[in-house]
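One structure, as structure tokens, below. Some questions next.
The complex is shown incomplete by one protein chain, all other protein chains being positioned as in the whole.
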Amino acid sequence: MVVRTGDNYLQSISNRSKVEIYVMGKEVKDVTKHPFLKPSVMSFKATFDAAWEEDTKELGRAWSPFLEEEVNRFNHIHRSPEDLAAKVKLLRKLSHKTGACFQRCVGWDSLNTLNIVTTMMASKGKKEIRDRFVEYLKYVQKNDLALAGAMTDAKGVRNLKPSQQPNKNAYLRITEVTKDGIYVSGAKANITGVAATEEMVVLPTRAMGPEDKDYAVAFALPTDSEGVKIVVGRQLNDARRMEEGEIDGLPYFYNHEGLVIFDNVFVPMNRVFLAGEWEYTGTLVEIFSAYHRQGYGGCKAGLGDVIIGASADLAKQIGVDRASHVQDKLTEMIFLTETMYSAGIAASLNAVKMCDTCWWVNPMHANVTKHLVARFPAQIAQLSIDLAGGAVGTAPSEWDLKNPKLKEYISRYLQGAEDFTAEDRLRMIRLVENVAMGVAFQIESVHGAGSPAAQRIMFSRLYDINFAQEVAKKLAGRKSEVKFTPKAEPWRDSQSEAEAKELKTKS
Amino acid sequence: MVVRTGDNYLQSISNRSKVEIYVMGKEVKDVTKHPFLKPSVMSFKATFDAAWEEDTKELGRAWSPFLEEEVNRFNHIHRSPEDLAAKVKLLRKLSHKTGACFQRCVGWDSLNTLNIVTTMMASKGKKEIRDRFVEYLKYVQKNDLALAGAMTDAKGVRNLKPSQQPNKNAYLRITEVTKDGIYVSGAKANITGVAATEEMVVLPTRAMGPEDKDYAVAFALPTDSEGVKIVVGRQLNDARRMEEGEIDGLPYFYNHEGLVIFDNVFVPMNRVFLAGEWEYTGTLVEIFSAYHRQGYGGCKAGLGDVIIGASADLAKQIGVDRASHVQDKLTEMIFLTETMYSAGIAASLNAVKMCDTCWWVNPMHANVTKHLVARFPAQIAQLSIDLAGGAVGTAPSEWDLKNPKLKEYISRYLQGAEDFTAEDRLRMIRLVENVAMGVAFQIESVHGAGSPAAQRIMFSRLYDINFAQEVAKKLAGRKSEVKFTPKAEPWRDSQSEAEAKELKTKS
Amino acid sequence: MVVRTGDNYLQSISNRSKVEIYVMGKEVKDVTKHPFLKPSVMSFKATFDAAWEEDTKELGRAWSPFLEEEVNRFNHIHRSPEDLAAKVKLLRKLSHKTGACFQRCVGWDSLNTLNIVTTMMASKGKKEIRDRFVEYLKYVQKNDLALAGAMTDAKGVRNLKPSQQPNKNAYLRITEVTKDGIYVSGAKANITGVAATEEMVVLPTRAMGPEDKDYAVAFALPTDSEGVKIVVGRQLNDARRMEEGEIDGLPYFYNHEGLVIFDNVFVPMNRVFLAGEWEYTGTLVEIFSAYHRQGYGGCKAGLGDVIIGASADLAKQIGVDRASHVQDKLTEMIFLTETMYSAGIAASLNAVKMCDTCWWVNPMHANVTKHLVARFPAQIAQLSIDLAGGAVGTAPSEWDLKNPKLKEYISRYLQGAEDFTAEDRLRMIRLVENVAMGVAFQIESVHGAGSPAAQRIMFSRLYDINFAQEVAKKLAGRKSEVKFTPKAEPWRDSQSEAEAKELKTKS
Partner (left out) sequence: MVVRTGDNYLQSISNRSKVEIYVMGKEVKDVTKHPFLKPSVMSFKATFDAAWEEDTKELGRAWSPFLEEEVNRFNHIHRSPEDLAAKVKLLRKLSHKTGACFQRCVGWDSLNTLNIVTTMMASKGKKEIRDRFVEYLKYVQKNDLALAGAMTDAKGVRNLKPSQQPNKNAYLRITEVTKDGIYVSGAKANITGVAATEEMVVLPTRAMGPEDKDYAVAFALPTDSEGVKIVVGRQLNDARRMEEGEIDGLPYFYNHEGLVIFDNVFVPMNRVFLAGEWEYTGTLVEIFSAYHRQGYGGCKAGLGDVIIGASADLAKQIGVDRASHVQDKLTEMIFLTETMYSAGIAASLNAVKMCDTCWWVNPMHANVTKHLVARFPAQIAQLSIDLAGGAVGTAPSEWDLKNPKLKEYISRYLQGAEDFTAEDRLRMIRLVENVAMGVAFQIESVHGAGSPAAQRIMFSRLYDINFAQEVAKKLAGRKSEVKFTPKAEPWRDSQSEAEAKELKTKS
């Protein structure tokens, strides 16, 4: 079966024996049963279910020319601008189903990135690497695997290059190359959803020079490989999940990030995609980042919808939903949400063709998308807190509501309008608390796919400021050399393959 | 010749004898020679030249199935999402050529609006109106006419309907219908570029009910028709143009708005498209607004480019272009500019098919575009003033620079780095002053195509807040009826004709 | 001893036997030992210690004319603008000591409010109530009691008045009056620090009319009175405290809010300050709100300092503290922080004299202060998350760091620059997580002392928009009646008692 069901994934992920995962200092054997990780597993599961559920079935699948079969879209190589838009639309809908990050995009974007980069490599004589990748891609698609993408290194001192670090393993590095494969040591940090995946695709995190050759490494690996240790990170409000209540830790879906430690890990050669080819690292990072930045226009807009809905419901519960300032705040939340989505759609439909059947997002629009996402969620959250009322920081626990000595009081004093119960209010308050103030919306939005400063660097690079100056000089009646032919900006002007050449030849 | 040159337009517009135009209280005979209006005429001319100039030739033309010939894109009916995107791209480039509003979009959007509305009317039995419109459209395309779109009424007391106004002509109305045509009286206000046009397309400005029947009127008319009087409005810094200098009033291109008075004007029946059919007014206004809101993503981004370029050049002139805060402000201006553009591109490429060969913009993205345009230009302008320095409010006049007693002093004290002259600096300062603080960027951006409050109403209407609430309720574990099938939102989910039906059947 | 030590307070609060407090559904006997409440108790304690510690001793005490002795400033009646400024300065310093809300302001502001209101009542013949209050005040000062201020009611349906509510107890009400006292039922919600106090001062939450007479009730009461039940509310990240670690739940100080249920509680007459005098409720609420809004200029600026310091340290830890964008973000945080503080200082020093020795804050500046506090902390927090890096949402737990199998890995991969350890980094990350994203900074800042909409109502009321219109009309050369004598605005123009009359006579 090529398109798996959620249950099939659940069964598979439950049965890993060798995997080494730690949560709050203790080893976890079955991620599907652990209260901290289960919500995260359920989010992953939703990406499988989406391929079967009525409302997302069409978006959730795509036809793969590699298998000549339908695959889960999360392992699909984008073949058109419409494919890219389908990604954004699917992510928005999945946020509606989970209220959380469902964690399967990083792996997806890694596949698409390697697809372009290995195509470039093939055109420069590295056809065997291209072949390895295609083999791996088919394996992933055929088995509908849950992938993590592992990119961010520990990084040590930020203003030093990998090879300059006092800690030699601050960036993941190749310690030995044999004819069968490579050995790597180091760590990848902030790896989304990794404890709930079957495979990891590992990519370099920055552009490197020849001196950083040992750090120019990309490969794929089963998550339960020998020498791999996963330490799951803490998150705002995480300890609520350990209480195993049914209200205070809402929603039932969540996400997690892990520190992945590689302690002299062996990677067989047929899964190695970069091992020292530093000259591809810059392009690889740029391609990956843009893919991942585009996606936020979908998933964060979807979380925006959840928060808008919850805020509107809470306003109704206390009888203020018709107040003009409430309406105005909801409208502002809609505007902010739809702006993020618009940019994501533009990044998709105004795409760049990179090869016969592969399309990259528009990098300028994709960076706009992410930079909006780094700003607007905090504003949306603040508005939702405004609408939710002080109760979002003061409401009693579900255990109080269930205490027979308190139940009646709390039922009476937490209730607003008569159509709603105190439990209705409590549930919605907790949803706002955990989604609007949660890591996916507040922290991942800022740092995911690169911190705001990274997008600003891209704005300077992608924008042709010399052209803008020539335009201004001409309008000011000063001698100008502009003939109104700016440097090629394929992401702005066209969708043709020809114009994407410059990009491809950069590497 | 179907695609006219700019000179051809200039000649035509110069030769109107009957037209009645007033500027600052005095009648103007030849708009091409009047210092107040000439820059505006030059902007219009640029839309014709664009169809011939190397860098815009391709975007500036389109193939019309009505004529089976190439026409100037400004009179073209959009036949695909790519056509809509071409509009946004063309507008950005034209802003680079003019640094001003080139005023030809309102007429263009009016044609596209009437094309959809008359198609709807035809499907409800009003085929003769459709025929009239097609005849008119062909006439316009064949003669490559410069059109104004005249929509906004005087409006009187804003919270009263047309028929409730103390001044019966506060909205343009039909005073008499004969078998040959209709007579109208009233005024259209804020009519962009009207004094430089050959024809006006007149549309109703708001949704109307049966009681406002007499005000439900749409038609086309030569600008120099009997009984039509045009009073050109004042603008920030307008009097500079009357000085006839060559620096202080930069750029040499500009735009204007006119109050168009209709004093018992006769419109022949073959040019009447609505005369009492109030039931189409709401749809007509909604379709027009979205078209016009989309366009701002192009032209205002183009003005953003001009201002970014001018600011960067001024920073270089005084030697601060490498300062980190200067770089950061330029980057912020790029981000704001590209965000407006992204939304405009999304509104284009995620379009809605309305008939076999006609496409409407995505209304949600189009409203996002305009709402961004109502906010960001003031921020861009503030940043540009920050970068341009206090001189933008204190620099001497060009007449001082030309005064032999002062020339040497000013040359010495206005100069920054040695590569630039005082005149270089003065010219660029004036460009910032007149573009960043000009009406096109500061006021039209807020009010054009509807004030911000109008977009907010559209956000509430287009967004399915009930669906959002059901999503939140489900995630909160409360009883929810959501089956994840929101109300049809063709602008979000798809591009198929089928799904646009709901919209079409509203009227 | 009039000025107690922190230990003295701790002892007293530990020994309450009758108090009925619930945390997460379970009754708590000793609040000083309970992991959820202990940090909150420690914050209260800091307000006592401040009166003895070198750096705050002077600010922490004040001379009371009621006792003719020095008292803890938290129970002091402000006798000058400098007293009001001392409040703001003290609060900023206490935030440095706790990194949390120390919860003693509401009681303090309640005392000052009742001092003014009972003075007004005395001048209208209710001298016995004034006497009761002065007695109570002296009792509080002499015993240096920890007070809660209990104002916000459950409120039920927000757009209905107390007497219109379906739930008769949605607002706290008098159910019976005897010659010895009154009986009250209902609840007060969001009561800051209440479980750690010795007494509660209860005030009405809104302006009331004659029909709401039964709800116009103000009094004081020991926290452990018969019939009083306190249900402590949940907070973002609260469950961390239950883990009893030493890092993940940082800082060691915190705050809490409680739902206080009054189930037919008897209040002896000598502690009743309002029982039906609805005509004072509006003034009382306005006076209280302004006092409380002013204070936020101190405590939230102090939290801003903590977050700025933590962010700067984290930047240093990973070697980016000299990067221009980091410096710029820190500067922005400073600006936002100092703006809140400036407004609080203005509200203090531009005060309004209300009686011989009592001063009210400037209400306009106080509302400005709070409205800034409702906006800026979310921005400060977002900047701090930007600077803190993704680790704030992904870093491992302290339990991982302590696990011998992981310790070495985590020490290596969490460390940045060599001068700092992984534990240094983890501790600072947790501080940012719990302070910047904590309820005190994110939620109390929005809703404390009234939600943003409440300040906006005050802006409209306090600002003389008619005067502004007359000014504009005169400058526009239109007939204006302005003689430049606006309505008395004591908070703007002066500090004299005379001009405060209008305010006093409102009630």
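By written order: A, B and C. Residues from 1 in each chain.
Please note the rule applied: contacts are C-beta pairs under 8 Å (C-beta built on N, C-alpha and C of every residue); 3 or more make two chains touch, one makes a residue touch a chain.
A quick note: this is a predicted structure, and the numbers were derived from the prediction, not measured.
S.K.: Write down which of C:45, C:76 or C:89 is the residue touching the left-out chain.
M.R.: Looking across C:45, C:76 or C:89, the contact with the absent chain belongs to C:89.
S.K.: For the chain left out of this view, which of B:3, B:274 or B:392 touches it?
M.R.: B:392
S.K.: In the complete assembly, which of C:173, C:427 or C:447 touches the absent chain?
M.R.: C:427
S.K.: I'm checking contacts with the chain that's been left out. Which of B:123, B:143, B:270 or B:415 qualifies?
M.R.: The single option touching the absent chain is B:415.
S.K.: Go through subunit B and note every residue touching the omitted chain.
M.R.: Output for subunit B: 22-26, 152, 154-160, 166-167, 169-170, 187, 189-190, 229, 231-240, 242-243, 248, 257-259, 261, 263, 318-320, 323, 325, 374-375, 378-379, 381-382, 385-386, 389-400, 402-403, 406, 409-410, 412-418, 433, 437, 439, 442-444, 446-448, 451-453, 456.
S.K.: Mind pulling the subunit C residues that touch the left-out chain?
M.R.: Contacting residues on subunit C, toward the hidden partner: 53-56, 81, 85, 89, 93, 96-99, 246-247, 250-253, 305-310, 312-313, 316, 327-328, 330-331, 334-335, 338-339, 342-343, 345-347, 349-350, 364-365, 368-369, 371-372, 424, 427-428, 430-431, 435, 455-456, 459-460, 463, 465, 467-473, 475-478, 483-485, 492-493.
S.K.: Given the full complex, what residues of subunit A touch the hidden partner chain?
M.R.: The missing chain touches subunit A at positions 324-325, 328.
Note that in this section only the chains that are shown with their structure count from here on.
S.K.: Tell me, please, which chain's centre (mean of its C-alpha atoms) is farthest from the centre of subunit B?
M.R.: Ranked by distance of C-alpha centres from subunit B, the top chain is C.
S.K.: Roughly how many whole angstrom separate the Cα centroids of subunit A and subunit C?
M.R.: So the centroids are 39 Å from each other.
S.K.: Residues of subunit A that contact two or more other chains, please.
M.R.: Expected reply: 456.
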